[in-house]
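Missing here: one protein chain of the complex. Every other protein chain is in place.
Now for chain A:
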Amino acid sequence: MADPLHQFQIVPLVDFGTVTLPVIGEQQLAFTNSHLAMTVAFGVVVLFLQVVTAGAKVVPGRWQSAGETMFGMIDGIVDSIIGHDGRKLFPFVFTVFTFILAMNFIGLFLTFTATSQIAVTATFGVLTILLVLAIGFAKHGLGFFKLFVPSGVPWPVLPFVIVIEFVSFLLRPVTLTLRLFGNMMGGHVALKVFAGFVVVGVGGSVGLGLGIPIALLSMGMTVGLTALEFLVAFLQAFVFAVLTCIYLNDVVNLGHGH
């Protein structure tokens, strides 16, 4: 059976040679398949939003309402979670959401899922938490550390609560990263494993009498899993956007007991 992890290999498509960086050392520069998938995702998002809003009418057509629904959905969650001050943060959340959604979907149509690379998802996680830190320190200065001191906690347990809050804050970028990475990678491995059973059933050593039912069952499972993966692809982008909003809300409305 083919190796189900083979699909996650980074393959350089155009090689640009190597460069020597000051701290990291020698690095290979190349235009890889991961790079290509991200570029295609970026292009799809820009093209889609450009096309659906090209001939914008008061009464939207089919394509325009698809774009407006996506915009309205993110606008709705930003508004309901962060509130009035969320207006300024909407572009960030919308960009992250559409980009992750496009990469997840393109992974299902083409051969490579950029979001199944931990480097890509870690970038999103770190970007989000850096924005949270930047807004927190810019808005509240050192008052940002009140985030770890919840109000209304009796003082004997306060030290423990502060430690727990601090560790859970540190784990936020890690869970953001691993949730997206694990879901996309796990889903695609499961798909490949069942697709591999089809090949084993027809061409393997079990014989055609047993092999054909196995192949048919696995084929049905692959189709079902693909449908499930479309749901997961959307859900993970949505969850990433919602959690980004929740983390941003913590610092934007710090101490308002929101």
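One rule holds for everything that comes next: a residue touches a chain if its C-beta (ideal position, glycine included) is under 8 Å from a C-beta of that chain, and two chains touch if they have at least 3 such contacts; residues count from 1.
The rule is short, and it goes like this: contacts and distances are computed from a predicted model.
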Per UniProt record, name of the chain withheld from view ["Phosphate ABC transporter ATP-binding protein (PhoT family)", "ATP synthase subunit c", "C-type cytochrome biogenesis protein CcmF" or "Acetyl-CoA acetyltransferase"]: "ATP synthase subunit c"
Touch criterion as defined above, residue of A:5, A:119, A:210 or A:223 at the omitted chain: A:5
Contact with the hidden chain (one of A:124, A:144, A:181 or A:194): A:181
Residue among A:108, A:147, A:214 or A:242 touching the omitted chain: A:242
Interface residues of chain A (partner: the chain not displayed): 5, 77, 80, 175, 178-179, 181-183, 185-186, 235-236, 238-239, 242-243, 246
